[in-house]
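Missing here is one protein chain; the remaining ones are kept as they sit in the complex.
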Amino acid sequence: MSEPLLQVAGLTKRFGGVIAAEAIALAIPAGECHAVIGPNGAGKTTLVGLLAGEIAPERGSIRFDGRDITALAVPGRSQLGLARSFQITSLFADFTALDNVALAVQAHDGHSFRFLTDARRDAALREPARAALEAIGLGSRADARVDKLSHGEQRQLEIAVALATKPRLLLLDEPMAGLGSDESARMVAMLRRLKGSLTMVLIEHDMATVFALADRITVLVYGRVIASGDPAAVRADAAVREAYLGEQDARHG
Amino acid sequence: MKAALKVLGVPLPACWLAPRAALPAAVLALLGLVPVYAAATGDPFALTLFGRIEILSIAAISLNLIMGYGGMASFGHAAYLGIGGYAVGILWKEGITSGFVQWPAAIAVSALFALVVGALSLRTRGVYFIMITLAFAQMVYYVTQGLDRYGGDDGMTIGSRSGFAGLVDLNNATQLYYLCFALLLASLVLVSRVVNSRFGLVIQGARSNERRMRAIGISTFRYKLVCFVIAGALCGLSGALLANHTNFISPAMMYWTRSGDLMVMVILGGLGSLFGPVLGTVTYLLLEEALSRVTEYPGLFLGPGLLLVAIFLNGGIESLFGARRRE
Partner (left out) sequence: MLYFIEQCLNGVQLGMLLFLLAAGLTLIFGIMDLVNLAHGSLYMLGAYFAATFAAATDSFVLGAALALVATAACGMVLEVIAIRPLYGRPHLDHVLGTFGLLLFFNELVRLIWGPAGMTLSLPSEMLTAVQIIPGLYYPLYRLVIILVALAVAALLYVVVMRTRLGMLIRAGASNREMVGALGVNIKLLYTLVFGLGATLAGFAGLMQAPILTVQIGMGENILILAFVVIIIGGIGSIRGAFVAAVIVGLIDTLGRAFLPDVLHSVLSVNAAMTLAPAISSMSIYMLMAAILVFRPEGLFPAASR
């Protein structure tokens, strides 16, 4: 069996005395949609930071596509094909939607030391960017400034920007955050279309989304992996019910 | 005006609608006509005043490139004016009067200084960046104070203007003026090209959201550093012009309040707008001149005026003419 696309081993990080990640292990084969869930304070945000390269681990290793990327900084990981979306929308607020995506295309085109030609008339940037916006359903909003877009549109644009870097793995940090039910349904439909063509790590609060999309689920509690497996197995896992789902089931009656 | 800018190769974004284009056009046209006015009235002072405005406009344009577009608020930009000026003055003193040597030297030394300052300063952010750039400018200020051979604290009169082998004669006030005017136009074209290029979008993206920039795979440091060097070089050219304009260099060119003046011109005109720095410079220097003619205490009015602009005119003068506002 070939090596998983993303392999994490023994990943550990503490903040002060608080354990945020303790010997986390993950093995995510290419093409899988892998969800990471856990109650508040489980260390999901830390895990995103560790995987994206914003936080350096104390111990452990991260391998991506057969390469050790533990010491690689954020831009380097992105160049290798590890893209991410942000939990709190993080876009170029004073750029248009199209400019946002085009800049991401440009970032992976590898030619940013060009000083005199108009990048906004560069078909090599604009056409893929426009296509990415169309694909995500934002084609009609291409020329609107980001701060004029609705929250739902901004969440979609978040994904479009990440996709424009032609990633092999997409790290989705709570893509449903703050979305209404209609918008959520559209987002789930969109992510489902991406499934299979793209490996995804989905950090999410919303259980309906997780069970609708995930091939496998990892459950984090207090920085530790307490269960990992296919949705049915995780649903049936006693420890998980105890720590997390039980709580939810109780609340939903 | 639109046609004129097209000829010059300035890309015109769709938002360049009438009122926004009309003002730059009018200002540039008037600047172009100053020598005609000076000749008609026999008033050479107009050439001196507006020549100075053009030169400092170039400096303000260069500062706007890093501060307005790149979010790098340099509080030491007058250092490059001084370095450009001293390059011309020192070479003259050592017997090299050719502008073909002096000016490239002014640009090169300024660029080199910007490279060093940028490489060290761009590690810091916010107010720390403002202050570390100030610190480097103060260092140059004190270095020139210690240059005894070149006038030390008092500065030095430059005996002759840069020579250009008969191509242009800078001793002719009109020719010097039009050279400044041409370089001002060229700076506008250069900056408008740069900010709309792939490089320029990276710079503006880094100002807008550094974290997202890194997440899409661009490490911004190199781009910011190159931008910082371009701005330093352009301001160095402005310094070479200034030394020729006044025939005088002194450490006072680089005192921190001069850097403050440049910042004021850029913010007053409108950060991150192409023509804002020119508007800011014209307004600031003309106001200063006009006030000093009607009152002995121009600062009593100029100072509160700046405060009012800071409080009420978010986005500078440019924003009065329909430009987008800063967020």
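The first chain written gets the first letter, and so on, giving A and B; residue counts start at 1 in each chain.
Here is the rule we use: contacts are C-beta pairs under 8 Å (C-beta built on N, C-alpha and C of every residue); 3 or more make two chains touch, one makes a residue touch a chain.
Fair warning: this is a prediction, and the values are worked out from it, not measured in the lab.
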Which of the visible chains would the unseen chain be in contact with across the whole complex? B
Considering the complete complex, of B:M263, B:V282 or B:I317, the missing chain is touched by B:M263
Tell me which residue among B:L91, B:L134 or B:A231 touches the hidden chain in the full complex. B:L134
Could you list which residues of chain B touch the chain missing from the display? 67, 73, 75, 120-121, 123-128, 130-132, 134-136, 138-139, 142-143, 145-146, 148, 152, 256-257, 260, 263-264, 267-268, 271, 297-300, 302-307, 309-311, 314, 326
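One rule holds for everything that comes next: only the chains that are shown with their structure count from here on.
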Report, in whole Å, the distance between the mean C-alpha point of chain A and the mean C-alpha point of chain B. 43
Chain A contact footprint on chain B (complex, rising order): 11, 13, 193-194, 196-202, 204-205, 208-209, 211-219, 223, 226, 324, 327
For a test of understanding, state which residues of chain A touch chain B in their complex under the given definition. 52, 73-76, 78-79, 83-84, 86, 90-95, 99, 102-104, 106-108, 111-122, 125, 147, 161-162, 164-165
